[in-house]
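Sharing a structure below in structure tokens format, with a few things to ask.
With one protein chain removed, the remaining protein chains of the complex are shown where they sit.
Up next is subunit A:
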Amino acid sequence: SKLREKYLINSSQRDCRWYSVSNLSVKERIEKKRKAALLGGGQKRIDAQHKKGKLTARERVELLLDPESFVESDMFLEHRCSDFGMEQDKNKFPGDSVVTGRGRINGRLVYVFSQDFTVFGGSLSGAHAQKICKIMDQAMTVGAPVIGLNDSGGARIQEGVESLAGYADIFLRNVLASGVVPQISLIMGPCAGGAVYSPALTDFTFMVKDTSYLFITGPDVVKSVTNEDVTQEELGGAKTHTTVSGVAHRAFENDVEALLNLREFFNFLPLSNQDPAPIRECHDPNDRLVPALDTIVPFESTKAYDMLDIVHAIVDERDFFEIMPNYAKNIVVGFARMNGRTVGIVGNQPKVASGCLDINSSVKGARFVRFCDAFNIPIITFVDVPGFLPGTAQEYGGIIRHGAKLLYAFAEATVPKITVITRKAYGGAYDVMSSKHLRGDVNYAWPTAEVAVMGAKGAVQIIFRGKENQAEAEAEYVDKFANPFPAAVRGFVDDIIEPSTTRKKICRDLEVLASKKQVNPWKKHANIPL
């Protein structure tokens, strides 16, 4: 309501000299339209939205952006449908079912669209799509991220193909903007059918627990086609997409928490691919020693530890924004800062499935690495990987193809790449995890590192097949290979470092690598094994 008053004051203060006498009514009409636009689908629907525990499109925008920074566009734009009674005045809503514009998050520019569920259930009309496309085009022109707040029942059925065209227009822009400006989707209500592909094309998809759904076809259609009984929540709720499908990157408790977290997340991102990773004022000393790291890797190489403990201890202020924390947990990815500068963290998680690489973790890691590379964010990789997960499920599922994605992503990346081998780096997985051979800039090994083709037991069984004294041979193998020396003497790791000095060393390296320039050969686009 405060927002509304502000607009009214602004409009009433406007100098009227330019209007002719007859245009006095125009002024009134402007005010009326503005007032209507601010109310969206009307108070009743706003109340209904609140009752569902959801905020309105405008409330969301206001909470997401810095106070008074929102500059709205196309507030007067209306849908153009004339069928099924849609042409009647009561079915016209200024601004239609989406609020668009630009604003700032902690002073940094961002373009936003927020679908308004109170107007035709947030359904996508040609006009709705046009508004989104307009701000996306502007975002591309100036180089600023786009945030979409999705809350839409789907296509505006009354408009038919015009609505479909609208989707496609948005999809095209999503694709063109990909790798140019960061795109983030926050699903805050339903998002079904074709509509899901816009979030799917963006860099990050976040969801609100209990109130948001993403699916191609809803439970009713599923029931009629496959005879499966499934609830909306099970089919496409936040839990499903953040743990099972990997479609969404994170879920938050409610609208307010989601928007506040989105602000925090935004702080990590550069504005475009032409901007460097942001450097925020940092209070954590860059030369801080972390004695806890000297004892974190257990002596038995089969014993697990939590890679997140390492990450938290090394990064600024223990502040780590994890991406996909509940999906493919055998790899950890997310954003943090080192001496204020945003970095992407990738780490094998020994706590889950021994930190092995499988289909899901490879894809999760690859997508994250490519985002970092596209947006000038240095990548720090912590390696403790026993290899790729064996088995028919993995082979039939195409682990070769999917594992190649992670390999591809690391190899292709030209941003600063720093790698720390904390323990195991076995087999092909060693190569994959940002190894020196894939143009790693600085590759460190902790004293506990073991770089080898495989674990001692397996290796001995092959080398000394059928021979006696397997135990002795195993001990010899351990002595030879279960340490950082074989890699260090060949220059495959640059140094063996005390774990407690890791933070200090990485901060120093990042400073040097800030001016790194590396260009891949010219190509129309690369052909990642999809």
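The rule we apply is simple: contacts are C-beta pairs under 8 Å (C-beta built on N, C-alpha and C of every residue); 3 or more make two chains touch, one makes a residue touch a chain; residues count from 1.
Basically, contacts and distances are computed from a predicted model.
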Report the protein name recorded by UniProt for the chain absent from the figure; options are "Calcium homeostasis modulator 3", "Protein transport protein Sec24-like CEF", "Propionyl-CoA carboxylase alpha chain, mitochondrial" or "adenine phosphoribosyltransferase".
"Propionyl-CoA carboxylase alpha chain, mitochondrial"
Which one touches the absent chain: A:D316, A:D358 or A:D373?
A:D316
Quick one: say which of A:V221, A:A292 or A:V512 touches the chain that got left out.
A:A292
Which of A:L55, A:M75 or A:A429 contacts the chain that the document leaves out:
A:L55
Of the listed residues A:M140, A:V256 or A:A411, which contacts the missing chain in the full complex?
A:V256
Against the chain that's been left off, what residues of subunit A make contact? List them.
50, 53-55, 59, 62-63, 66-67, 69, 104, 106-109, 210, 252-257, 260-261, 263-265, 267, 271, 275, 278-285, 291-296, 299, 309, 312-313, 316-318, 340
